[in-house]
Every structure is written in C-alpha cells, then in structure tokens.
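I'd like to ask you about the structure that follows.
A single protein chain has been omitted; all remaining protein chains appear in their positions.
Chain lettering (A, B and C) follows the sequence in which the chains are written, and residue indices restart at 1 in each chain.
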C-alpha cells in the first residue's frame, strides 16, 4: 500500500461531499483497501461475517465512490441520495465503506462488534451516524427504500435510492411485496443491487431454495433488470449508469459475485458466510491482499 | 328448483364418499344452488361477503363435485384429498359447498356468523368439522398446502392438494414464499386456483396494486400456469384435468371470474366485496336465481 | 389529571375509528408532513376521508402489511409523519418483526393504527378480533401505545400521536361505542385520567371498558362502595404514579380491558403494583381464549366484559381486601 494513500489530500478527496466520480483504477485501489479493512476488523473482533462483505466490496466501492451523492460529515444533508443494505449482516463492508468515505474514523472499525464501539453486529440507527434505518432481519430493506422513494416523489426531490440485497434474501416474501409496490408506482429513482454470490448460510442458494430464474421474476414484478459482472469495476459502473438512465421502472442490478472474493481460501465457500478468519488465517488473507495485520491495523488506528 | 333436487337419492348422490364425477349440466345445477345458498344465508345473517363467494361458486362446485376425493361424513378419512380456501372471507361459498356435499346439515347455513352457530365469519378448525386449518388472515393458505403436500411426499401418499387464493391476496409476500417453495420441491400434487375477479376491497386490483403479468410471475416461480374461464364449467373441468395430468411442477389455475357473478346488480362491482344484500335486495337476487327466500330458506332449514 | 365524568341515562354512540379518520384530516391540513398509508382497508380504517382530501399524501399499499410498515419507516426517515392503518390483528402480528427491527429499533416516527381491536368486532370472528396487541407492543422497546375510549378520545389520541416524536401504536375498535368524553375532556399522552374519584377501590380501564367501568361505579355506589375510575388510555409509557397512588389510597384494583389477560392492561398494572404497592387485584379481560362470531353485544356478555362483570370482580376484590 502506497504511503500517500493516507495523505491529507487523499483523505480530503475520499471524504469530499457530493458525488465522487473516481476513475476505475482508483476505485480498484479503494476496493482493495476495503477488503483489507474487512479482514483486519474481523481478525480483531473474531466475530462477524466474511463471505458476503467480500462479495459486496467492488460494487459497494463503486456505489460509495462513484455513484452516491452524499456528505459523510453531514449524514442528514437534505440533498443526499439514500443507500441501504438490507443484508444487515454484511456490516464489515458497510462500516469499511462508511469509514473510508468519511462518516466516522477508520479506527472505529477496530471496535467492530465490541461492547464499547458503535459499530454494532448489525446496522444500528441508534448507534452509528449515517445509518438511517436499522437492519438485520432479512427482507425488510427494500420496503424502507420504497418509503424513501415515495417521500422524494411527494417532495419532488431528485434523490436517488439504492438498496443492496442478498440472493438468499430473495426467499423472503417481503422482498416481493416491496418489488410489486415499486413496480406498481414505477419508482425509477430506486435502484436495487442483488449480491448474487450464489450462497447462503446452509449452502448453495440453488439447492437450499432456488431463486432462479431471478431476472424473469423481477421483470414480471415490473422492474428493469440489469445483469452485471460484480467484480468487474467497468461493468459495475456500466450497470449503475444504465440504472440511473432508465426511466419508467425501478431498476435492479443482479451483480454476479463470488462469496469471499479476494481471499483464495474463502472464495466460493459458503462456510465463510458467517465466521471471521482466525488471526493466522487473517495474516494469510492480508498477505494475498498486499499488506499485513500490523501495517493495516496501524493505518486504521491512525485515522 | 325441481322438487326431486332434494329427494333422498339426490342427497345420497351429493353426499357420496369418494370422488364424484358429475356431468356438466348437473354441476351447473349445483352451482346455481350454491349461489342461492350464498344469497339466502347472507340475507339471513345480514353480515358477510357477497362478491368473492359468488365468483368462486362455479370452480368451487367443480372442485367439490367433480374433482375432490373426500368423504364428507368422515372428514379425516385417510385417503382424502386436501382442500383449503386461503381467502377465508369467502365462507359463504365454502360453507355452502361443504353443506351441499354433506359435511354438515344445510340448516347450519342459516346460522352463518351467528353466536350460536359453528359457521364462523372465517373458517375455524375449532368449530366446523371438515375445516382442517383455520384461515382469515390472507396469504397463509398456500404454505399450509405446501406442508400437506410434503407430508404426502414423506408418506408416499397419492393425496392431491387444492388451494383457492384471491387475486388481491397475491399482494401478500407469503404467497411468493410458498410459491417459491412449491416450485423448488416440484410439488405436482399441489394445485392452486386463483379467483381472478379483478377486484379487492378498495377497488380494482390493477389500480390498487397491480399483480400483472400474473402468469409470468407464477411461471418464473416454477409453476405450470393454466388460465381458464372461471364461469365456463367445461373450461373449468378442462383446467382441473390439465392440472391433474401435469407432472414435474405444481399447477396454478388462473380462473378469470367476475366478482358477484350471477347477481346482475352485484356483478363486477367491488363495493359488494364485503357486504350482504339487504333482504329486499336478496329477494331480487334470488328471483334472478330462479327461487325466492321463503322457498330456499325452507330447503335449507329442512336438511 | 381529574375530569369527573358522569354519564347521562342515554349516551351518544359513535365509532372510535371515526375519531381517527377525522383527526387525520385535521392533521393533514395543519401539517404537510402527514402521510397516510393503508392496506386495502380504506373505509374500515376510515382513512378514506384523508385520501379524498389529500390524494398526494395518501399511499395505497394493497394487501402487504410488512411492506406497508417498512414504507412508513422510510417515509419517517425522510422527515414525514406516516400513519399506516390496517386491522389490529395484522398490524400487531403480520408486521411484528418490521415494527421491532425497522421501526422501533430505529426509533422512527411511525404511527401505527390498529382498527378492529377486541371481541366487540363481532361477526367477523376470532381472526379479526385483535386481542394480543397490548402484550406484543408493550414488549417492544421504544414503542408507545394508546388505547382511547371513545370517539373524542380517539380524535385526541390521533393528534397526540402525531405530536409525539417516536413510534406510536393506536388501538381502536369497530363498533359504535358510548361517547363518555367531550371535546373538552383533557387528554395527556403518557398520563392516565381519573374519571371519577373514589376511596374503596380503583377501577382501571382502557378502550370501551372505560364506559363499562363508569357504569359499574354507579352500581357499586348503590351498594355503598365508592370506586375510583381511571381511564388508562396510555398503556405505554404507563402512568406509574397514578397507579401507585390509587393502590395506596384505595387498597384494591380491578382492571378491565377488551384484550387477552396475559400481558395486557391488567398485567401492566400488576407489574407496577407488585413493585410498589402490592394490593389485591382482579382482572376483567378475555381469559386466554380466541374470540368467535356473534353480535358485539352478545360477545361482550359472553366473554364477561360488562359493567356487571366489573361489579362482580370489584366485590371479590373488596372481600379480599377486607380479609387481608
């Protein structure tokens, strides 16, 4: 990791209010940092989820550093876009993105799931500035986003709304209630992103409770469906742009991802859904990610 | 109404155990009787739903008198097929079909929603023999039928399972959880029937919360979809036969019906979803249906 | 607060839910942040008044209570004051997880209207007679709960719910019920109201049972007992002081509610009493059984929710108080 990655100018750039439009290379850098954050915080906490956060890291970075119009230092900024992770269990990636973008100090990541930290196991509006609505019970987030979109419609506000969902989460009926609603009201300010990593707690989504053909389901509920390569930054940006430009229907990006992406021994293995790497495993992972625990935890604790 | 409609032989025929396979003309007769029952019991109770029960009358009659393998006198007969109305509010048609088929005396219909009757406002397993699982909260029935189908699979039992749903009811997320499950487990012993009368309490389904394209939704959830003319007895029988013959997927019959069908001033008017006809309105309706309150209530009270 | 209520021979009858529907219209005029949502029950919940006047702030969700609750949360997160309405059975049960996680844990400014509470719902039967609402909502942190007793109080409770910052659950009934309060009767969110003074025992009631309690008081007076009557319209936060004073000063309590006995008003009062002033209590409520179809009056009689049942409970508790 390059030292200037943490220069004042770098922080200023990453924390700048409004919509950032970073170039692909820079987004890739940031996504790498996010993965380092995830492993480091999990190694410290020794509790939490590894698989989903890693599969969300690339489109999550694109969302926070290229798509969202937000002011991290002023989370209630009236002009803000709204983002929501309906899969509350992926807090490692949520908090990493928030901290890297400037909602709170990076050092808070080192208190993940700790009694004396605000970074709760699942997103808590009560504890973390920038978390507007709590999550953790699957299937509820898209409904919240429907409400945010309806509020924007009532106020003629240009706000865009982004909701990250899981593929296993598609099994919750409330998702389809919310999908039907957004389709009915043609909420084109709304963009869903499905982390299609093909896995959930007990195994492959296809064998646990098949959700395919997922694109046809969403289309039949009145949505514009945009498949994309979830770890190909260029394709992710293309998908977000397509969603942004589409009028007349809500759009859903089906991001084809790999659970645990970025850490070879975690990749594509559902057993990493909900557990953290042991310290020695974390060292191995961080090595693959081009750093080590000492260096990266120091970076986090220093900001 | 012909007097022999009530002869001992007629009753015996209607109450016979096992699967009946009545000819179309006879089914039409019975469906007419069911509509007379519905209006008569509602006129007596002065509380309850008119619209949905009337739109369910034709396929309901086909189900009870041509499709179901049941023994009304022995509701827990181990060989029985299982039927369930997930739209619990259509009790007038449910109780009429049950009484006409012989589950309990016709006279019980005259105690509909009464303090001293067993025919509760919504189907009650606690009160009515033959109601195996209570209903009244929308969206729950198909899940129950999934369970019945799984039990049959475990026991290698040939039982067939029928679940009547509403079109407004399609808005409940639990329906889609249940649909996904049945599709995943390929429960081809299961047949759903949707009373597609295009209306719900507050108005047209399409304007309240559009459920279309309904066939594509069900197909994308792994079901065999069978559209049919819900008031054309021949077409209803064709649809049931098609469902019975289909292998490898659960089947859903989308029965295109008219709310309030059979009573001109109720037909296609959502305001008749949940209210009973006033006595004078009932007289008018019964006249259209070829009888009158005195005659038909007498028939009910006599059996 | 005390607002002595004396009932006339013949009391005007009116629907509580109409007080809700009327209040929404007035709120809509005063505050542009008010948004109303419904799950295909516009007339039964009487939000149709609001829908006609403010179509742009009315959201028809269809039959999807979970989604409706989440939408309300999203609206509240954006500064709106959403009221969502459905039958209490579905508001409190079908959306329980959404109320707990999305609304209450986020402490969002969502107002939940549960129509058709209690056995008096009548012919629809058990599934539509919500009688678990108080137990469920009381148990969820950050939630508050109001159970107004008549048309006027429901009107005031609805206004108060809008003014209160945070989630509120409003419970009201289906039928015409006696109007025991007036436009002027005081209503304070979080406080019970003493509707009649008394020294021998205290009757604590909510909803339509307040009327029955006032009638019971008349009978008890004839029999030489002076009963205090408290209208505990706010179930949560509960007015501890008022209850403790009543327990200390009158030494016996009868609670009356159109709700399951487990964890309801009686349970809430019992929890306060044992921790501060243990006195004999009798609980007039539905005793852990489902409702059924019937005329509201028949059911109120059959389920023992009448003035006479309160009187019987009062005499029992007075006897227990004496022999202590």
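The rule is short, and it goes like this: a contact is a pair of C-beta atoms (placed from the backbone, for glycine too) under 8 Å apart; a residue touches a chain by one contact, two chains touch by 3 or more.
These numbers come from a predicted model, not from an experiment.
Q: Which of the chains on display does the removed chain touch in the whole complex?
A: Missing chain, whole complex, touching shown chains: A, B, C.
Q: Please pick, from C:281, C:305 or C:318, the residue that touches the omitted chain in the full complex.
A: C:281
Q: Can you say which of B:181, B:221, B:240 or B:272 touches the chain missing from this structure?
A: That would be B:181, which touches the missing chain.
Q: For a quick check of understanding: of B:91, B:134 or B:189, which residue touches the chain that isn't displayed?
A: Selected residue, touching the omitted chain: B:134.
Q: Among B:14, B:93 or B:145, which one touches the chain that has been omitted from the display?
A: The one listed residue touching the chain not shown is B:145.
Q: If I consider the whole complex, including the chain that's not displayed, which of A:136, A:192 or A:230 touches that chain?
A: Only one of A:136, A:192 or A:230 touches the chain omitted from view, namely A:136.
Q: Touching the absent chain: which residues on chain A qualify?
A: 45, 47-48, 88, 113-115, 117, 119-122, 124, 126-127, 134-139, 168-169, 171-173, 200-202, 208-209
Q: Going by the touch rule given at the top, which residues of chain C touch the chain that is not shown?
A: Touch with the absent chain occurs at residues 89-90, 92-94, 96-97, 99-101, 104-105, 126-127, 131-132, 134-136, 138-142, 236, 253, 260-264, 266-268, 270-271, 273-275, 278-283, 288-290.
Q: Just checking the interface: what residues of chain B touch the absent partner chain?
A: 82, 124-126, 132-137, 139-152, 154-155, 173-174, 177-178, 180-181, 184
The criterion applied here is as follows: only the chains that are shown with their structure count from here on.
Q: Suppose you hop from chain A to any chain it touches, then on again the same way; how many hops at least until you reach chain B?
A: Counted as steps through touching chains, the separation is 1.
Q: Please tell me the distance, in whole Å, between the geometric centres of chain B and chain C computed from their C-alpha atoms.
A: That gives a centre separation of 37 Å.
Q: List the centre-to-centre spacing of chain A and chain C in whole Å, with centres computed as mean CA coordinates.
A: Going by mean C-alpha positions, chain A sits 42 Å from chain C.
Q: In chain A, which residues are in touch with two or more of the other chains?
A: Within chain A, the residues that touch at least two other chains are 139, 173-174, 177, 180-181, 184.
Q: For chain C, what residues touch not just one other chain but two or more?
A: If we look for residues of chain C contacting two or more partner chains, we find 61-62, 64, 66-67.
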